[in-house]
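Down below is the structure, laid out as structure tokens.
Here the complex is missing a single protein chain, while all its other protein chains stay put.
Each chain carries a letter (A, B and C) given by its place in the written order, and its residues are counted from 1.
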Amino acid sequence: MAFVHSVRVRFGHCDPAKLVFYPRYVEMISDTVEAFFGDALGHPFEVLHPDHAVPTVQMRLHFTAPSRLGDALEIALRPTRIGRSSLDLSFACTCGGETRFTAESTLVWVGASVRPEPWPDPLRSELISRIDPS
Amino acid sequence: MAFVHSVRVRFGHCDPAKLVFYPRYVEMISDTVEAFFGDALGHPFEVLHPDHAVPTVQMRLHFTAPSRLGDALEIALRPTRIGRSSLDLSFACTCGGETRFTAESTLVWVGASVRPEPWPDPLRSELISRIDPS
Amino acid sequence: MAFVHSVRVRFGHCDPAKLVFYPRYVEMISDTVEAFFGDALGHPFEVLHPDHAVPTVQMRLHFTAPSRLGDALEIALRPTRIGRSSLDLSFACTCGGETRFTAESTLVWVGASVRPEPWPDPLRSELISRIDPS
Partner (left out) sequence: MAFVHSVRVRFGHCDPAKLVFYPRYVEMISDTVEAFFGDALGHPFEVLHPDHAVPTVQMRLHFTAPSRLGDALEIALRPTRIGRSSLDLSFACTCGGETRFTAESTLVWVGASVRPEPWPDPLRSELISRIDPS
């Protein structure tokens, strides 16, 4: 079950080659995770912090086709695996059916001391219900 | 007496028109203020915070000529007026003698509660010695 | 007649003081202008470029109250004056009725050579109809 975050490519996303500058994609991924926690899971970051956070500990990115000014990007987020404190996410960014990038990340549920803690139960159940192992 | 901060224009600063995207200039101004407090005044932000901060309360910007990838920008900062809690700064960004933008800002010395406080004395004296009212 | 652009304050907009980092506001202003040209005027930047552009030549900013993670900002843009090639805009950013910043800018209609050109007629008429001199 994918959560989809939409982003219009703006002037400030693009570089002199007239393509999206790839670090801006990583910001879009961060925004997608933030929207997923707030809008899909009901745990907005402004409520989580400062007692909890979900830092990203690793990420892989594949850039498959360029994006241009004005493109309407859809970034689909799918949880793929949950651990005691970790969560694997997969991302696919498309525009009009064409894949622009894919990504996988691992994030960790941490407490105020930035130490991993087990996912709290209602959130764990909600995440498990959304896992798509494909 | 100007404090000069140098910035090389990178790919990520530029937009599809191949010119520096003007919000990036505002980041460069913020970096210049931060370098001024750390390198010139000996009050780096990592030491100031969280007990004190110098938020910018107003700014004027004039963009006079475009900048391009690879340009070596020099941003000159001059304090122009000090108040009880405020400080006016003027900025001139040049490249090879050509002015790219000028700016004026006002920032305020605040305590942890984000309320203005009088400039502490050694810092006030240091700032006064650098004021260039021209 | 104001054009309103909505922005949710994300993690990446905020600084270690837990407030929106002010250069991010300037990016939001740029996005608001871009949305205005595309959504209100029917001249999206991806169609304007590279034959025309509307670079910002000056801007004034007043930061009146801080914004925090999760805030739902509304940025209202009002055209206030049109010249042969120039356009003055005023901006007011609010959250739940509280003003966070105001700004005024001047932008210029330029051709491919980045020289000012007179506003083309249907666009000039459309802009005039939206001017709010207050």
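Details
Convention: a contact is a pair of C-beta atoms (placed from the backbone, for glycine too) under 8 Å apart; a residue touches a chain by one contact, two chains touch by 3 or more.
Remember, predicted model here, so these are calculated numbers, not experimental data.
Within the full complex, the residue among C:P16, C:G83 or C:G111 touching the omitted chain is C:P16. Only one of B:L69, B:C95 or B:L127 touches the chain withheld from this view, namely B:L69. One chain of the complex is left out; on subunit C, the residues touching it are 11-12, 14-16, 18, 21, 23, 69. By the touch criterion stated above, the residues of subunit B touching the omitted chain are 10-12, 27, 30-31, 34, 38, 44-47, 49, 68-70.
Residues of subunit A in touch with the missing chain: 16-17, 19, 21-23, 26-27, 29-30, 49-50, 53, 55-63, 66, 114.
Criterion: only the chains that are shown with their structure count from here on.
Shown here, the protein chains touch in all possible pairs.
Of all residue numbers used where subunit A meets subunit C, over half belong to both copies. The two sides are thus made of the same residues.
Summary of the copy comparison: rotating subunit A onto subunit B for the best CA superposition needs 180 degrees, to the nearest 5. Comparing mean CA positions across the assembly, the chain most remote from subunit C is A.
With centres defined as mean CA coordinates, subunit C is found 23 Å away from subunit B. Taking each chain's centre as the average of its CA atoms, subunit A and subunit B sit 34 Å apart.
Contact of a single residue of subunit B with at least two other chains is seen at positions 16, 21, 23.
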